[in-house]
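Omission of a single protein chain aside, the complex is shown with its protein chains in their original locations.
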Amino acid sequence: MRTGGWHGWSQTLADAIKLLTKEDILPSGADPVLFRLAPALVMGSALAMFAVLPFAPGIQFADLDLGIYFLLAIASLTTIGVIMAGWGSNNKWSLYGAMRGAAQAASYEIPLALSLIPPILHFGTFSLLNATEQQSGWGGMGWYVFSDAFWVAIPSFFLFLTASLAENRRAPFDLPESESELVAGFHTEYSGLRFAFFFLEEYAAMFATSAVATAYWLGGWNFPGMTLLAEGSAWLPWLGALAFLLKAMFLVCVMIWVRWTLPRLRIDQVMTLGWKYLTPLALGLMVAAAGWEAWRAMP
Amino acid sequence: MTGEVLAFSLFSAMAVGGAGLALFHRSAIHSAFALLASFLGVAGLYLNLGADFLAVTQVLLYAGGILVLYLFGLMLVPPEGEAPRPGRRALALVLAAAPVAIFLIAFLARSSWGDPSRLPEPEGTVRGIGLALLTPDGWLVPFEYASILLLAALVGAVHLARRSAPKDDSP
Amino acid sequence: MSLVAYLVVAALLMVAGLAMVASRRSLIHVLIGLELVLNASALNFVAFDRYSGGGQEGQLAALFVIVVAAAEAALGLAIVLHAYSSKGSIRPDDFRSLGDS
Partner (left out) sequence: MGSMEGDALTPARPPKPSSFRRWWVNLYEGVVSTAQGMSITLRTFFKKPVTVQYPEQELELDGRYRGIHFLEQDLCIYCDVCAKACPVDCIEMDATRHGKELEWHVFTLDYNRCMLCELCVYPCPKDCIHQGEEYALVTENREDMVLDLLTWKGLTDEQKQKIAETEAAKAARDAEKEKGE
């Protein structure tokens, strides 16, 4: 399995088995409770985000009124998990990583939430399902980025992607685990399955944020040619889920693509970007979106 | 035992247990993390009371915001110094907390607040809260006051933090 | 569940917060104790709101309590950090004078 089969497809499987079977180490100086609790908290909150994602018509665990608000709240819990891991490891690199993670997550949560406001204003709902259903016009192409508010939608979409990169601790904002300075940051001391949990959390959170971007900006499960299907066709959930997953996975690929391209920022650059650039931009977009929606709603 | 009672017991145990752990644990960081359980328990109680928006706000602001802020603060300052003496804590409990607790619980036990025979069905509260906060005959003015309060707090916090960084003798 | 059950939980939270304010030896824990007290009061608001039937005034009040708590946290922590940088200590006992010294 060294080269991992056709195009390396089995490499992930091999990695998972490897991580499952590796020794689970509890460093002698570590705090046993916090050290063990942190991966569970991080993983649990990442998985809880999936509860409100609308994958396809009829495929959603829970359609909450509060959909996206709930998701943001749950996502903010991972920050606590990161701090817990960093502190519980009793390692200075871990602690540095955790502090950076906390500062970064607290800073980027603001542009992240603010960049969600234009679509929330446009659709008038927190519910991801409702927002997706409102984008089914034009034969499945009535996405928010193609709507009459596209000039707000497109910048806010990129803003959301950038902020979610920082929120998920992905390159170029992966300072909490920057390996050239901090070994592996907050998960330096973790091994085996506990490390796998942090690893999986990162990718699960990436998928969840991509799915949110898909549901709010890229039309969710709506795809062109959808209207050709008969009303209530049994194919619709499957094709819808396929369209949703393709769009979300494309955004995940974009996040990985950013990782190939951009070098890691310094912590002061991260803070500058977050507070001086993204937050004012997000505020401006919020005002623009509110003005536009108010203009449109006028009789 | 209905689901509601079960949920109530679980969440109130989380809330009170977390608070107790935060009170008695010797390590500063541990008591801050115990507070997470307490906050989540209170969020669960809000859910139980049909206040879903409030529950999520509780998680978002307390667990994701305020607690992170406190943890950050705890990492920036040294630990409490010498371990707190158990006697001192017991004394504080007896002098400050116990009378309040006894008074409150006795008061509640003697209270005549009856429960309504039928509670209104819990429903989504986002719409109602949004309308109440943003209509002039609702809570618009307090809402704007709250934003001014937050702005003032933010400016004050930035000012304090900025002044502490360089040792600056100018008045 | 009855109203009093929620009120008892809130009372216990409040007592825990008060005891924390009185007994912990760091200003940050005093602030954390205050958060518990605020939480207890918000819980009371919501419980009364639910059991008085109809309306969301209690929830709105609780929302404002959370806002106040956020402001308190930001400002309180800034004060604590400032106090630490000027006195080198965050023990409440070390802050006895109001003067410049």
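Letters A, B and C mark the chains as written, and numbering starts fresh at 1 in each.
The working rule: a residue touches a chain if its C-beta (ideal position, glycine included) is under 8 Å from a C-beta of that chain, and two chains touch if they have at least 3 such contacts.
Since this is a predicted model, take the numbers as computed values, not measurements.
In the entire assembly, the chain absent from the figure touches the shown chains A.
The residue from A:K18, A:K276 or A:R296 that touches the chain not shown here is A:K276. For the chain missing from the display, the contacting residue among A:P118, A:P172, A:G185 or A:G240 is A:P172, taking the whole complex into account. The omitted chain makes contact with chain A at the following residues, 2-3, 162, 172, 257-258, 260-262, 265, 268-269, 272-273, 276-277, 281.
Here is the rule we use: only the chains that are shown with their structure count from here on.
We define each chain's centre as the mean of its Cα atoms; on that basis chain B and chain C are separated by 6 Å. Note: centroid distance chain A to chain B, computed from Cα atoms, is 28 Å.
Averaging Cα coordinates per chain places chain A and chain C 32 Å apart. Chain contacts: chain B has residues 53, 57, 65, 69, 72 touching two or more partner chains.
Across the complex, chain B is touched by residues 31, 33-34, 64-66, 69-70, 72-77, 79-80, 83-84, 87, 95, 99, 102-103, 105-106, 109, 126 of chain A.
In the complex of the two chains, the chain B residues touching chain A come out as 29-30, 33, 36, 52-53, 56-57, 59-60, 63-65, 67-69, 71-72, 75, 124, 126. Across the interface of their complex, chain B is touched by residues 1-9, 11-26, 28-29, 31-32, 35-36, 39, 42-43, 46-47, 49-51, 53-54, 56-57, 59-60, 62-64, 66-75, 77-82, 84-86, 89-91 of chain C.
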